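FYI, not all chains are in this one, though none of them got moved.
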Amino acid sequence: MKYVSILPSICYGGDYNPEQWPEEIWREDAKLMQKAGVNLVSLGIFSWGEIEPCEGVFNFEWLDKVIDILYSHGVYINLGTATATTPAWFVKKYPDSLPVDENGTRLSFGSRQHYCPNHPQLVVHIKKLARAIAQRYKNHPALKMWHVNNEYACHTSRCFCENCAIAFRKWLKARYKTIDELNNRWGTSFWGQRYNDWDEINPPRKTPTFVNPSQELDYYRFMNDSIFSLFLAEKEVLREVTPNIPLSTNFMASFKPLNYFQWAQEVDIVTWDSYPDPRERLPIQHAMMNDLMRSLRQGQPFLLMEQVTSHVNWRDINVPKPPGVMRLWSYATIGRGADGIMFFQWRQSRAGAEKFHGAMVPHSSSENSRVYREVKKLGRELKKLDCLIGSRIKAEIAIIFDWENWWAVELGSKPHNKLSYISLVESYYRELYKRNIAVDFIRPVDDLSKYKVVIAPLLYMVKEGEDENLRRFVANGGTLIVTFFSGIVDENDHIHLGGYPAPLRDILGICVEEFVPYPEGQTNKIRVEGEEYECTTWTDIIHLEGAEPLAVYGEDWYAGSPAVTRHFFGRGESIYIGTSPDSKYLGRLLEYVLTEHNINPPLKVPENVEVQQRYTEKERYLIIVNHNSHEVQLSLPADRLYQDVLNGKRLQINQLVVQGIDVAVLKEVRRI
Amino acid sequence: MKYVSILPSICYGGDYNPEQWPEEIWREDAKLMQKAGVNLVSLGIFSWGEIEPCEGVFNFEWLDKVIDILYSHGVYINLGTATATTPAWFVKKYPDSLPVDENGTRLSFGSRQHYCPNHPQLVVHIKKLARAIAQRYKNHPALKMWHVNNEYACHTSRCFCENCAIAFRKWLKARYKTIDELNNRWGTSFWGQRYNDWDEINPPRKTPTFVNPSQELDYYRFMNDSIFSLFLAEKEVLREVTPNIPLSTNFMASFKPLNYFQWAQEVDIVTWDSYPDPRERLPIQHAMMNDLMRSLRQGQPFLLMEQVTSHVNWRDINVPKPPGVMRLWSYATIGRGADGIMFFQWRQSRAGAEKFHGAMVPHSSSENSRVYREVKKLGRELKKLDCLIGSRIKAEIAIIFDWENWWAVELGSKPHNKLSYISLVESYYRELYKRNIAVDFIRPVDDLSKYKVVIAPLLYMVKEGEDENLRRFVANGGTLIVTFFSGIVDENDHIHLGGYPAPLRDILGICVEEFVPYPEGQTNKIRVEGEEYECTTWTDIIHLEGAEPLAVYGEDWYAGSPAVTRHFFGRGESIYIGTSPDSKYLGRLLEYVLTEHNINPPLKVPENVEVQQRYTEKERYLIIVNHNSHEVQLSLPADRLYQDVLNGKRLQINQLVVQGIDVAVLKEVRRI
C-alpha cells in the first residue's frame, strides 16, 4: 500500500456549495480563500439536480466557471460525483427508489440521502452521472481528487423495501448456497423459524418480539455490502476515465453501519468527518477516531475532510468552540496522522436545514469576524508544516476493533442490554491517551507481530481463525488483554459451546461460568494487594484453569473469587478482566504492562497536554497540544536538539513553554 | 370594527349535549339552568350524525324540542353547525376523508375530528349541513349566535394525504407563480432539492433527516389556510341565511397551528377555551391568553367559551379546582375583557372519553353538590355585572406576538433546539402581570403608535416592512425592547445576511457576532452597577455600534462583554437583551422603563392580587382578584369615590378588605 498525498502541502479548505450563491459571491469567495491559505475545496457534492436538471441533460457551465475562478486563485478541487442525493425528477420517475423503514413507511423527498441502495435504476444513473462529470473535468489541472458521494449511509443506513428483500435473498444465496445451510447458520430450529424457500425470507422488519439475531447480523452485513457496491460502481467508472486521480469518500469514524476496514481497502486515501461537542474539554473520542481512521490503511496519513470552525446545528444545544480551540484540535488531528484539515463548509448557508451550521465565512461575511480570523491564521500557519506530509505514527500497542463484533454485541437479548462497544473500547483507549501512548487499531485477523501489547475489549464474536491469530501472538511473546464477554459467539452469533470463552480458554487459562451484569449505579469492589478499586457494569464468575488471580471481587456472593487474571502462555502472557474496573485500576494495570514492555511516551508532560510523534524517513516531529487554559513548561530530552517548526527557530535550551490553549511543533535533531 | 355583544348581560352557560340524555332530563336541565342563572348554551356541536343520520336525510325534531324547552326557561342558544366530527356514513362513503399522519398511517373513526381538511367532498357536505340548520332555525327567537365547528384543528392540525398534496401544490402555485420562484424561496439549491415540476412536491412527510425548513414553514401556512377555508365556507352560508346572527368559532389561545390574528378578522366576536391546571397557584398563562385573545380584535370584549367548573380528564392527573377558585378565575377573566363565562359542559357525560371531565351538573345530579352550588352562586352574582358589557381595557405597553414567527423559531436545527416561544414571551409577560400593568399583544405590522413601550421577545422572523414599522415606532419616541435571536430570518426562513440582526441593527445600535446557547442547568451572570443577576438559555456575543451596555456578562470567555444594551434612536430608545435574565433583573429593567414612561398600575396592592380596569365610555371599573388564601387590605386613591358593584354599596372610606380567594368589583366615581 503506497501512500499518495493529494497535495505537497497540508490540504486546507472545505466543502464549497457555489450553487447556493450568485456568481459575484464566487469571486469574493475565491479572494477570501486565497487570503486564508485555502488550497483545496470539495465541490459539487449535492449538485446532481444542478448538473443533470432533467434526465440525460447535463449543465456544466456554472461548474466550469466556478472551477476556473478557484483555480485562478490557487485553489484545487476535490470534485464531488454529485450522487449524495437523488434529484426530484429521479424520485418522480422511480418512486420506489425512496427508502422504507422497518415499519413499512416509505420516506419522502425533501431532506437528503433519500434512496434505497438496492433500487436497480440507481446504480445505472450514478454511473452515468459519474462518467459525465469525469469526462468533463478529466483534463482540468485543478482536479486533484474525487469525492465519491458523501457520508454514505449517514441518514439511510437501512432500507426494508421489496427491492432490498430481493437483493437480500440473492446475497444470502451467494453466501450460503443452500437453504439448509442458511437454516443452520441462522439457527432457525429455534422458535420454528425454518425456511423452505429463499423467497420466504425478508429483511428483519418489525416483528412481534425479538427477531432472529443471525438474520439481523446478516442484514447489517448485507446493507453494508449493498452501499459498498454503489461506491465500487462509481470507482470503476472514475478509474477508467481518470486512472491517475486519487479518490475517496468521507467516512464518519465510529459509524456503526459501515465496516470501514473493508471500505478503506478501496479508497486511495482515508478521509473522515469529525464533530466533537465543544463542551468536551478533552477531545478523547476525536483522538480515538483519528487513530482508528489512520489504522484503516495501515497507518497511512489521512485527511480530516470535515470539521466545523465553531458550532454545528444538529445537536439540541449547539455551542461554539471558544477562541483557539479550533486551531488546538486541528493540531491534535495532525499529531495523529492527518495531512489535511478541511471544513464543512466554506460559506455559511443562507437557507436550508444547515444554515445555523458554522462555516469558514459566517453569515456576516466579515473578514474581521473571529471565525474568519482564526481560519486565516491557521491556514497561513499550516504552510509551515509541509515537512510533515507522508510522515507516520509508530505504535507498539494495538486495540482490536471489529465492525462485525460491534453489530453482534449490540444486538438485543443479551445478559446486559445497555453495553456500548465504543464506550468499552474508549475506557481502555482513554488510559493510553492520558499517558500519550501511541496506539493503533487492528482487526482480529490482522498481523499482530509488530505489537508488544494487544487489547481486545468486548470481543464477543471470535470468528474462525481469529483465536488462532491471538494464540500465536501470545505464544510469540505478546501480552494480550481480553475483557469480559469476549469469545462468546462465532460469525453466525452462535455460542462457542464448552465453557466461556471457549476458543480463548487455553490462552487465558480460565473458564467463565456465569455472567452477573450490573444495572447502572450498582458497583462492586476489586481487591488487589491491599488496595481496593471500584468496578461496574458486569462481573464474571471465573474459574482458574492455569491462570493466577491479579485481583478478586470484594463483595456479593462471589466475593474473593477472581476478577482479573494473568496466564503465562508460550512466551507471552494474557490478562483477562472480568469486569469494568475504574480508571485508577485500569491505569495501574496498563502501567504495569507498559513498564514490562518498556513502552514510553515521547515526553513526560503535565496533565491535559497531548504529545504525539510523526516520523518521516529521516526525521522525527513532536506535535504538542496544550488543552489547559494555563501555560505549561516542558523539559525535553537533554541528548537531542529541537527546532520550533512554527517559528523556524532552534531551541536554545531544552525547555519549552507552551501557552494555554496553544501548540508547538518541534523537529528533533539528533545531537551529533 | 364595531363590537356587537351577544346578550345585554354577561353570557353564562355552557356546552349542552342533550342527545346523550333522555327527554325527561332535558326538562330537569332547563330548570337547573334557570336556577343557576344560565342564559346561553352551546348546542349541537357534535350532532351531525343525529341531525343527518343518513346522507341527505335530516332529523330536527329532537333539536326543535330541546331549543323550545330551553327558550321557555330563558335560555338562549349558541347554535353549533354540527360539523366538528364527520359521521360514520360519511367516513364509509369517503374513506380517504380520514386524515393521514406523517408516517402515512391513515387514522380511524372512533374519537373525533377525523377529517382531512382538503377532502373535496368535505366542504360540499358541511355547507349543505350548515345551510339546513340555518334554514331551520333562522327565525327562532332563541338563536343568538352561531358556533361554527369546534376547536378547529385541536386534534387534526396536519394531514399528509394525497388530497393534501394536490391542494398544497395548488396553494404553492398561487403563492409563487413559477417553480423557479419556489426553488428560490425554499432554497432548494441546498442538499440538491431543486424541483422541476409542481407535481414533484409533497407535504413534509417523514424523511431521512431534517426536512427543508422553508417547506415546513409553508406547510404550517398551508394547513392553517386549508382549515381556515372550511370556516369561511360555513361563514358564507350562515351570512347568507342569517345575516344578523353573529358567529364565532372557539379558539384555543396559545394554539400553535392556527394563526388566530388572521382568523379573528372573520369572526364577529372572539371566543376561546381555557383549561389552566388547578395546581397552578397563579393562572398567569391564562391571564396572558386572555390578553392575547382580547387583542385579536383590537381590544374588543370576548367570551370565555369553555372552562371547567372543577377538573378535566385529559391530563395524567386531573385535580379539581378547590372551593372558590372557579369563581376567582372567572372574575380574573372578566377583568381582562370577557363579556361571558361559559363552561364545557352543562351536564357531566355518562359515557365516552370525557365522562370524567367536570361539568356544571355532576354525575350525582345533586343540587347540593359543591360544584353546582358554586355554579349557581356565580351565575346569580354575574347578573350584577351588566354594566361591564362592552367595556374596554387600556394598555400603554404591548408585546409583539406572531404566529408565523412561532412556527419558524421552533423548527429544528437551530442553535438552541429547546427554545419555547410561548415560554419566552411569558417570561416578559409575567413581570407585567405581577405589577398589574395592562398589556396588549400586537403583530409586528400593526400600528404601534398608541403604545409607549413595545416588547419583541424572540422575534426570529422579521418580514418585509416589519423592521420599518419598528424603526418608525422608536424614531417617534417609543421604547422598543428586543431579545436575543430576533431579526434573524425573512419570511422564507432565509437569513438576513450582513450581521445579526441585520434589519434591526441600526435601531438597536449593535451587531451580534455569535450565539452561545446554554443547555438546561447552565447559567452565566450579568453584572450591572455592582449588582449581579443570573441568566440562562442563551448568550449573544454583542458588538456595540452606537449602543451603550446596560449590563455585561460575568463569566466565560466573553465575560465583560455586553449582555444588555441601550441605543437612543430618533426620539426613542431601544433595549437589546442578549440573554434570558432572571426575574429580578427583568423586573428591574422593566420598572426602569415603566417609570421613564410614567406607566403605573391601577392600585398598589400586595403580592398575588390581580387588579384590572375596564372602561366604558363614561366609567371606570376595578376588578380585584385576591389569589391569596389570606385577606388583604387595599388603599384606594383618596381623590375618588367607589361603589362596590357586587353588593351595590358605596365605600365609606377608601379602604377595602378582600377576603382570601375572593374578589371585588368597584365602580369608580370621580369626586366632584
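A few comments on the model shown:
Chains: A and B, in written order; residue numbering restarts at 1 for each.
In the analysis below, a contact is a pair of C-beta atoms (placed from the backbone, for glycine too) under 8 Å apart; a residue touches a chain by one contact, two chains touch by 3 or more.
What you are looking at is a predicted structure, and each value in this text was computed from that prediction instead of being measured.
Complete-complex copy count for the single protein sequence, taken from this structure file and not limited to the 2 chains in place, is 3.
Criterion: only the chains that are shown with their structure count from here on.
One finds 50 Å separating the Cα centroids of chain A and chain B.
Chain A meets chain B in the complex at residues 17, 19-20, 46-50, 53-54, 82, 84-85, 87-89, 91-92, 99, 101, 103, 105-114, 154-156, 279, 310-311, 313-320, 322-323, 348-357, 362-366, 369-370.
Listing the residues of chain B that touch chain A in their complex gives 103-104, 186-197, 199-200, 202-215, 412-418, 492-495, 497-500, 511, 513-519, 557.
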